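Below: the structure, in structure tokens.
As you look at this complex, bear in mind that one protein chain is not there, while each of the others sits in place.
Moving on, here comes chain A:
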Amino acid sequence: MGEHVRNMEQTIFQSVFPPSFELRPSPESIGSPSAQAEYMDAWSTATRFLELGDISLGAVESLGYAARWNSDRFPDFEAALQTLTSHGLGSNQDEGNLIEWYCFEVKRHFVTVIRPILESEWQLNVPCGEAFTVLKRTVTILTAAKDLYMYPLLIHVFPIMDTYMSTNDARQKVENRLHAIFSHHLPTKRIYDALGFVMYSTGCEVFRTFRDHGQPLLSDYDPVRNESFQHMSELVHGLREVGLAGRGAQVAFARAMDKLMGEFVIGQWVESDPYGQRHMTPALIRWIEGAFPTFMKQVLVNMADGSNIVSETDQEIVKWHEMAVARLGKARVKSLFDFITHLDVSTGGLMDIKDYIATPATRSQLTASFSQQLSTRLLHAGTATTRILDVYIYIVRAFKVLDPKGVLLDRITRPVRRYVRDRNDAARVIIWSLLAEVNHGAPLESTPTMSSEIAREINSLELETVAIAPVEDVDWDNMTWMPDPIDATPDYKKPASEDVIMHLLGLCEREVFIDEVKSILGEHLLRVEGGQFINETRLLKLFTARFGADKLQACEVMLKDMETSRKLTWPIVRTEAYRAASRSTPGRPRFKTHIVSSFFWPQLLQEVFDIPQPVDRLCKGFEQGFKKVKPNRRLKWLPALGRVTVELELKDRRVEEEVPTWNATVINAFGSTNSTAPVSYTVEQLAEDLSMKPFFVRAALTFWAAKNVLYERNGTFTVIESLNDYGNLGPSQPVQSVQPAEPEEEKPNVDTPVHRQMILAMLTNHGGLPIERIHMMLKVVLPTFTFDADELGHLLVTMIGDEILVNQGGLFSLKR
């Protein structure tokens, strides 16, 4: 024990204060003076024999080792060595250890001769492209040096010392010393960095992670067959032979593999598939369990010849597996928003994320990352409400796949819900969307008031599935009861129903919804013609299930009113009063009345004006009939509400339109049975004649002017009896330009007064318009407008130059 400590101390001491090269035995330890003299002679002979001088590697190679250490040169070397050994050369700690002396000689030689050669290679950081070559050269030089240093020992010294210690032990010892000298005097950090790079790039090549390779990797691909892998293995093996495959190299290897895995997961798969079309986790796992460990094991075996490393790697695979899935998941989560908005193609990416979020840590990472994505990409003033609602639907759908328990959805949608509550139109949009008619087969586009996804969702919903879910906590007999998920928040509520619409109805406050549904339903019911009110019934059922029946009484009454009106109409039209009125009405229009329960309907339009005479007569007859059928009740007409189908018989065409009553009343005023002269009115005249507010008159006139039934000149609206006449009506008329372009004009010019005037008129009416809209509208109203958008763009730019228009962020509008 004591001796061992002393040895240790000595080793430490020598490492701090290295003994001089002139290591000599102390004569005291030998004994008699003659023996001392003999010993010194032998020492001198031996050291002279082993001396390396400043021999260069090239010289040794050309002459050969044998020429250098020819025993003929020192015939008495063997005898000298015998003498030295007999005085205890073999014992480890002996000062007069010849081998110890030789090691110092080697060190001296290495520092003075070999190191300068290598230093020139490693002085600067090695460029990536040359890393392999430089490493290879270094290995060659070091191998040659090692051979040089080992040669005299192996050939001349060890055989004689063999009686004192086994050659293998001695050799191992010397090799260790050599390796220590090498790594001590070389810039190992740079070497290991270069080695790491070589390993990484070999890995990239083996697994084809370079993006331009394109070809997908086969997971059963055997990396060992690869040529560059062979080269790399040889290099690693060579480094091990010169003692440079130790800890530092292992660290470099670990780093390289870490980077390789990242490159493999992210570079090869994630970036090549940004929309997550492929489900990659299974393939990745096959790689992690197949090709990747093969690669690792091969390198490790070359680095250290312990066979237990192989079995250790097998245990590591589970960890690599986790690491790879986590990397893939993390990368995928970053584009979750894209996946969700392209749900039809991104199922693969979604499945990857589902595989990833198996632990609470990853789930919260997902929540954090996705909330971030939401706030930067969705929840800001630049997003239309319909878009937010569309995305909300996508989110609900996606998270139903990701996390059927709904905990994540609950967490994710909180910010969305909070945000949507600040959007005043959200409830309106939702209700309008729920009422929207979906034409099967026709693609549905979102409009500013309608979210196509909601409409699609509600229409795919079976009416029967809208059931009132039982209150779970009170249902003591529920054998399928399950506790809340472990990471649920305290106020987590299990979704009462799995369907998307129920989530949607949780978006806004109940009162907001109920108020909106009342006003919208009122508006909507009076607008739609007949029908079974399937959408409306379904909507009401939904809301009843969600908000309770008592709040929605008004809506139910409204719906019932529509049905009651139909039933009531039959007895009323058979009363004498109505029949008389009907008989005296020319043309016998189909007359129908919605009789609404005034108390339950939202504030209805109370506007009063003079409806056309025949209709007025019908109304009066109807009212009398109503009093007969329902005594004790009064009817109050709401002339501004209701729909009318009018047919206009003009000289050269017929126009049929369904319009509001006030609109029909206005156009009816233009009707004449006998005279051929077109009728004209100004807004003021009509407003007075019909006792209608000018606002409605103007709106109606504009409507008919847009339909080419009327035209305006100097505030007077006149019927266009024939479209051909219309062309000659005067320069102020836009459609005047229907006239064909003049034939002698070879290249039609986009900058005509007509076009300018059209654009000005258009922008006066619409405010700012993008160039596409202007182009489209010009093409619609002017059949002769054959210019493309670029040419129109030139005209617009010219007009901006003339200071007539301004361009504000792509919208052209009049300069004020």
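The working rule: contacts are C-beta pairs under 8 Å (C-beta built on N, C-alpha and C of every residue); 3 or more make two chains touch, one makes a residue touch a chain; residues count from 1.
Please note the rule applied: contacts and distances are computed from a predicted model.
The complex appears with one chain absent; UniProt names that chain "Anaphase-promoting complex subunit 11" among the candidates "Anaphase-promoting complex subunit 11", "Mediator of RNA polymerase II transcription subunit 21", "GPI-anchor transamidase" or "DNA replication complex GINS protein SLD5". In the complete assembly, the contact with the undisplayed chain comes from A:Leu648, out of A:Leu648, A:Ala705, A:Ile771 or A:Ile804.
Which of A:Glu78, A:Glu205, A:Asp689 or A:Glu721 touches the hidden chain is settled by the complete complex: it is A:Glu721. Of the candidate positions A:Phe670, A:Phe696, A:Phe787 or A:Phe812, contact with the unshown chain belongs to A:Phe670. Of the candidate positions A:Phe337, A:Tyr356 or A:Trp601, contact with the unshown chain belongs to A:Trp601. When the whole complex is considered, the residue among A:Thr188, A:Thr386, A:Thr413 or A:Thr593 that touches the unshown chain is A:Thr593.
Where chain A meets the missing chain, the touching residues are 526, 529, 553, 556-557, 560, 564, 587, 589-601, 604, 612, 614-615, 618-619, 622-624, 626-628, 630-639, 641-650, 656, 661, 664, 667-668, 670-673, 678-679, 709, 719, 721.
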